[in-house]
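Removed from the display is one protein chain of the complex; every other protein chain stays in position.
== chain A ==
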Amino acid sequence: MQFKSMVISNVELSPCYFRMRMTAPQDLGTSLPGQFLMLKVTESIDPLLRRPFGLFDVGTFQAEYDETPHTYVEILYKVVGKGTRMLSALHHGDGIDLLAPLGKGFRLGEKGEEKILVGGGVGLAPLYYLAKALVAQGEKVRLFAGGRNRDDILCITEFERLGVETYVATDDGTLGEQGFVTEVLEKHLGAGQRIFACGPMPMLGAVSRMAEAHGVPCQVSLEAYMACGVGACLGCVMPGANHSDQTPDYRCVCKDGPVFDSFELKWS
């Protein structure tokens, strides 16, 4: 649905990374982990298009002025261009236009499996709302978080507060182990697990190959340039596993995803 929202808070977590909370209609309370929103940061034509963000958290809060619980949505974002720079300048009370919830979310899997979350950089964002849902079901959850340096590792304490066991790897070793998060992950993979991953494409490709090698089911959440978020512009497509020029099989990240089973996609 399309709705007007108000910024509740917009906090810088580490250099260039922000966490923003916005008001939302009650219906958003049933959003699934892995779904996303499209946000129009300004009414002007520059930037023109909306920007997509995974749902970092959805919940309710008590306002000072009344007793009924109000719904909020949160996003975690990195300032990378003009749109996100303008977003980072918004304050409590500013209005924005949202489309949400969009896309297909994570399927939570079977009871009793160990749930393995793998996040790279800002790809950690949709995994927090997922972790909350999994923990609420009584599942054992482990998080593997990777980034270039310690500034890229976000909200680890929030995950730990949920009871999630966390593992961190950074390229420069400023936090956790030095190296790729996939190297740490591989040491802990085994039967009876299910993987949920979000991050840059090379990381997702590595995770998906690793999952296949260990026979562990794996869902990935993709990020892509998109104009509309509703399956019309066809800007955000990814080739499906059997895609070829003769038998085209493009999937829309916005509508068919952003969450896919890793075997559905063609990994170059």
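Remarks
One rule holds in what follows: contacts are C-beta pairs under 8 Å (C-beta built on N, C-alpha and C of every residue); 3 or more make two chains touch, one makes a residue touch a chain; residues count from 1.
Rule of thumb we're sticking to: contacts and distances are computed from a predicted model.
One chain of the complex is hidden; its UniProt record names it "Dihydroorotate dehydrogenase", one of "FHA domain-containing protein FhaB", "Dihydroorotate dehydrogenase", "ATP synthase subunit delta" or "Coenzyme PQQ synthesis protein E PqqE". From the options A:L13, A:A89, A:A136 or A:L234, the residue with contact to the chain not on display is A:L234. Interface note: of A:R19, A:R50, A:K78 or A:K115, the residue touching the hidden chain in the full complex is A:R50. Residue positions on chain A in contact with the hidden chain: 1-2, 40, 45-50, 99, 224-228, 230-238, 243, 245, 248, 250, 255, in rising order.
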